[in-house]
Each structure stands twice: as structure tokens, then as C-alpha cells.
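A selection of the complex's chains, in situ.
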Amino acid sequence: MELINIGAYVLLYLDEKRKFLVKVEKEKVFHTHKGYIRLDELIGKPYGVKVKSSMGISFIALKPTLKDYLLRIARKTQILYPKDMALILVYTNIGPGSKVVEGGTGSGALASLIAFHVKPDGKVYSYEVNKEFLKVAERNLKKLGLADYVILKNLDLTKGIEEVEVDAVILDMPTPWLVVPHAYKALKNTGVFASFSPTIEQVIKTVEAMRKEGFIDIESIECMVRGYQVEAGRTRPQTLAITHTGYLTFGRKMLKEDSNSS
Amino acid sequence: MELINIGAYVLLYLDEKRKFLVKVEKEKVFHTHKGYIRLDELIGKPYGVKVKSSMGISFIALKPTLKDYLLRIARKTQILYPKDMALILVYTNIGPGSKVVEGGTGSGALASLIAFHVKPDGKVYSYEVNKEFLKVAERNLKKLGLADYVILKNLDLTKGIEEVEVDAVILDMPTPWLVVPHAYKALKNTGVFASFSPTIEQVIKTVEAMRKEGFIDIESIECMVRGYQVEAGRTRPQTLAITHTGYLTFGRKMLKEDSNSS
Amino acid sequence: MELINIGAYVLLYLDEKRKFLVKVEKEKVFHTHKGYIRLDELIGKPYGVKVKSSMGISFIALKPTLKDYLLRIARKTQILYPKDMALILVYTNIGPGSKVVEGGTGSGALASLIAFHVKPDGKVYSYEVNKEFLKVAERNLKKLGLADYVILKNLDLTKGIEEVEVDAVILDMPTPWLVVPHAYKALKNTGVFASFSPTIEQVIKTVEAMRKEGFIDIESIECMVRGYQVEAGRTRPQTLAITHTGYLTFGRKMLKEDSNSS
């Protein structure tokens, strides 16, 4: 049975809307609107245990999933949601051992998810022009124990990609179409290109650049996730939902005629 | 540069709607409505190469992604789509090394995706009452090189789960609520339960069983993916789309009071 | 050119998110966060004219559409949106001269829309058990000049319907299934029944009651409307949208065998 150690992260769960990610440290107190919680009381206890606040309200100490971290990491610089990252992961065929170029790094949410799935033998090469973001990303990757699988690069993807024979190139940046020719060169045969963009104009420019460059099997989609309130006699979809984060575009590298004959 | 060997699978790509998964063998001919293709011409060529049919039409020989296989594997017994499998993967926190119970196996599509992501150190325990399905699943897992990571079991999940301390229990079966108590026992603390169901009544029964059993952080969602036709001046969503495959329900195991004090 | 008179309603438009419905009266001042507006300056001006606030900000004085009123009327007691009312109107075949039973009246939003479309020769019979709501509805109908076409009734639809040979029965109430037999009797041959319900359990009970009673051509739908931000280079769907107000169920009265032979 896995126990909570000093330094561990815990997701304090009050209800489905109120969950708090905290680090367990000696003599640390976490304050909520339902009273404070002495975090060192959790040390040595099993995950899943209940803990009471000073006001007598029960919180449950869950072990955070990667998704729990992602939702919190992504908040500041990115709008990629776990739903989008999940589709990217499966549609790009990423798995243990994959070699992936990714950017902009932002706070490192997508890099974290990919690193988690390519480890221990794969690698993520993550590009970011903003040095401040890179520091944040590095901190997040270390927190998650994933820093060994990610090479952070303070370089501009629109200027070029240093890696070759990569399995996938994944973009979440304002001008993905400028990266398309570099991605073509970096990808191995029939490798997968993916791009996330909030606006339809970005999608149009990217798809046109992809067609011109020699990508095929091009697909642009959007993914909507809607939650439900489930309770016998009162079951219904949620009223308000996020109906747009961005469009996802995928394509695969085709060999060009001349490279073929060589 | 990766070359196509005898026995390899290739995705013959004509356009975004017409793609054929074929096995490359000596003297094998593949017939299409655009003429036939001599598959042995592909042997020794790089993936991504163009091949011409007897009618002079070009096809491109892509290396199949796992998603390409899943779409074809799942066709007969299951209605889980890659979009749903992708969300299950990320929402259940599965990654290299995870230990996962899954069922019904069906043709093995979901088991394949999970195996791909837990390998080499993780394991999938896949339950199925129908022996014919298990044979199909075994064949599919072998084809994908994933059989070593999946234990196929001809057992009924509603009767019990043999494993303990598993990271996740994932169900795609008609009566998931009957498995909820077994899943609680099999999961490690704060492990994740997931269930896919086409009807809302299944969701309601499952969520009620989960609440009763001691699951928290319960969430039921549906995921809709809509494709786009992207072409400057003519960009628009697809007219017809699959707007329902099934609902996804997730929850996490909370320690019960008595087990807590022990 | 239509001019703004004393007593007229005007929609003061600042931008797509900030619009205010006001009644033009002598010496009346309307206060906004952008300064105040002297409404009597609008008297005798044409609709569509610009008016400046005390802070020099321009507002445009639009003539309110019925939809502008509906959005404001409905706010307190109902969750029917114009999109749902629009579908009800067209799917129930309501038009000039129709005779319609409707309830619960609530604040009179749906009754107003129907009255607007059945006038001058049609009639709406609107049932409501709550007397306070009826007062609000009466006030709203008078404001819109539609009171002559609506008979407000302080009666419970689950107890019976007094009218016969009506063209449509339209429900927005918690237990529509209890009204189904009364609706069957009240409707003329092949008349249309419609019901709006937020939960799926209400839909299931209503559809089952309809099948039992002799309704055919039964259809349950949901309608989602998503707005777009349209601006060259930055076009995208809105992030958050209302994805659920309620389900709409429609059906038509079939003659029963015995009534047929008589």
C-alpha cells in the first residue's frame, strides 16, 4: 500500500469542483475556505485517506494523476486541454521509445504528457523562444520526475529543427505553417505532423503549407467534451461547456518523387 | 531509413477516405477498384514510397499507426473509437509500467492501445466471456507485437477480478455496475475506474454503484469529434459526423473509514 | 421612418455583449457604467439613431425585436431559449390563426412568441398554477401588445385541459407525462404535441406516455447553438457556450381504432 511521504504531492479533494494540489511538507498548513489542514498529518498515511480540516470538513488525499497536474500546469500559457493532448498522443502514434519534436514549450504541459509516454527510451525535444517559459517548464518537468526525457531548447521552430528521423512533430504555436517545411525534413518517412490552433485561419494556412510540402492523410478536427450531471431522476448535460479550445490538424510525410528515386 | 520487409503491414493510401491495410507477401496481389497492386514490388522500399496500380493510379505505402490498426480491429465487436480510447488513456493515468484490468476484450482494440502504452514493464489483464472473441483478440495482439503485455482471461468480470493493487480498471461491457464492487477491491488506493457505455441508463446505474461503493471524483462525459474540409475559400465542417459512440465515466477509489483505521 | 415615441421601449446598444432594454419616458435618466443617458432626448428621433452618454460614449437606440424581449422576460422563471422556442414554433406548425394550449406560463416568454405568430385570428390558452407568475406574464404580454391573443388560466394542466380541437399543446413543466392523456383529448386529429424538459428522465417518461396514449412520429432532439468570433485572421468559435438548456420532444396524434370506426 503506497504511503504519502514528505515532499509528495497530494490532491486534496473536497468535491468534483474543489480540488487542491499541495506538496506535503513538515509543519506546513494549507488554508481553505473550509478551514485549514495540517499537511504533516498526512505523512505516512496511505493515499486515499480522509483528513479533516480545522472546521471538521473531510478532504480526501488523492494521489495526483498526470492529468491533475496538466490541468494546473497548462493554466497560464496554454489552452491545450487534456482532451486535446489525449487525441494528439493517440493520433500521432506516440508510445514508449518515440522521438518527438514539440513546441512552443510554454509551461511544459504537453511536453510532460509526451515524456510520460515515451519514457524510458524515448525523448522529447521541446522548443521555446521565451526563456521565462522554459524556466517554468523545467520546474514543472522536475516536479513530475520527467525532466530526464525532455531536452528543452531555447530556439525558434520557425527557423529550423535540429533533429532528424523523428517520429512526430507537434506544434502549439501562432504560426505553425512556417514550421511545416522544417517538420518535413525532421520527420522520418511517414512520420506524423500535428498542430493545435485556436483560429480557422491558422488551420487553413497550415493545411495549405502541408499539401504543398508533401504531407498526406491530412485531417483537421475539433473535439468537444461535455460533462453530465448524473443522478437518478435528474440526469442532464452540463449547462455551460467549453466548446472550443482549438482545432487539431494531422498529416503524414510522403516521400517525394526525387528522394524516392535516389 | 526504415524499409518495408516481407510480412510487414502497409497502409495503402489513395486519399483521405480510401486507405487499405495490407500485409506484404511474395507474389501477393491486392485488388482495388483502381486496378491491382503487386505487393512484392514494395519489398525493400522505404515507407512513404509511391506505388502504381495496374491502371496507373498512385497509392502511397504508409507505415500503419496503432490508430490505423485500431480503426480496423474495432470494427466488428466494439464501438469504442480512437477518440474515446485516447481520453480513457489520459484520464486513467496509464503509462509505461501500469497494471491494468480491462474487459470485455472484444477484438482487442482497447487492450492493444493500453498494452502499447504500458510496455515493456506494465501488464494488461483482459477479461472476456466469449471464447471466439478471445481468439480474434489474440490474433490481433500478435499481429501488433503486443501479445506479451496482455494476459487474456476467459472469465466474467461481473463475477470477480483476480488481480489486486491495479492502477486502473477499464470497462466496455453491458453491465458495468455489476463490476464496480470488484473493481473497488482490485484497485490500489486512489486507482482509477473507467467505463464506456452507449446508453444513459448504463451511466446512471454505474455512477450510482460507484457512489455507493466509495468512489469519488466521479465524472461522466461525452466526446464529439467533428472533421473539417479545409481548402481556402471552401472551408467548412463535415456535414455528417458521428455524434455519439458512448459516454465515458471515470472515478477514483477512496479509502473507506474502516480500512483507513486498520 | 418610424420615430421613437414616449412610452416606447428601446434597446440601447453599446456592443454585442452590452445592450439595455429601457422604456422612454419624460425626464427619465438611464445610468450605465459608461455614464448616464437622458432618455427624453430620444423622443421624436428615428430608431437606429446614436445617443451619447454623459461620458461621451455612443449608444445606438435599436427598436427591440421580440427575441430581445424574450431573452429578458425568460430570465427569471424559465430556461427556454429563443433557439428552443424557434424550433417549437416551426416543428409544431404554428402560424396565423392557430389555436394553442401552452403551460406553465411562467413569465410568459413562450406564450408571447406563440401569440405573436398566431395573431390576429389565433389564440393561446396558457395554464399556470402559480398566481404570481401569472401577474408577471400578464404584465409582459401587455408590454408587448400581445395580451389580446392569450387567455391566461390559473389551472393545473396535469388535471385536465378545457379546450378541444386545438392545433398544438406545448409544455414546459416538471411532469409533462401527466399531461399527455389530456393533450391527446384536447388536440385535433394529427395535431402536434411538444414538450421541453431539462432532464433525460423527463424525456423518457414523456415519450413512454406518448407511445401508450397513441402519439406517433415521436422525435426527441437537443439543439446546440454556438457563436463565432468573426474577424479576418482571428476567426474562431466562442470558448464557452451553453450546451444544454433542455431536450425537445414532439409527436402527433393518431386516431385510435375505436374512435376511427365511430
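Going by the order they are written in, the chains are A, B and C; count residues from 1 in each one.
By our rule, contacts are C-beta pairs under 8 Å (C-beta built on N, C-alpha and C of every residue); 3 or more make two chains touch, one makes a residue touch a chain.
Model, not experiment: these values are computed from the prediction.
Engineer: 3 identical chains shown; how many in the complete assembly?
Structural biologist: 4
As a convention for this text, only the chains that are shown with their structure count from here on.
Engineer: Which chain pair racks up the highest number of C-beta contacts?
Structural biologist: Chain pair with the maximum contact count: A-B.
Engineer: How many Å are there between the centre of subunit A and the centre of subunit C, using C-alpha atoms for each centre?
Structural biologist: From the centre of subunit A to the centre of subunit C is 43 Å.
Engineer: Quick one: report the Å distance separating subunit A from subunit B, using the average Cα coordinate of each chain.
Structural biologist: Here the centre of subunit B sits 21 Å away from the centre of subunit A.
Engineer: So which stretches of subunit B touch two or more other chains?
Structural biologist: Where subunit B meets two or more other chains at a single residue, that happens at 200.
Engineer: Okay, in this complex, where on subunit B does subunit A touch?
Structural biologist: Going through subunit B, the ones touching subunit A are 1-2, 13, 16, 19, 46-50, 60, 62-63, 65-67, 82-83, 85-87, 89-93, 95-96, 113, 116-117, 119-120, 188-190, 192, 200, 203-204, 207-208, 216-228, 230-232, 235, 247, 249, 252-255, 257, 260.
Engineer: Could you please specify the touching residues of subunit A with respect to subunit C in the complex?
Structural biologist: Checking each residue of subunit A against subunit C gives 198-201, 222, 226, 232-245.
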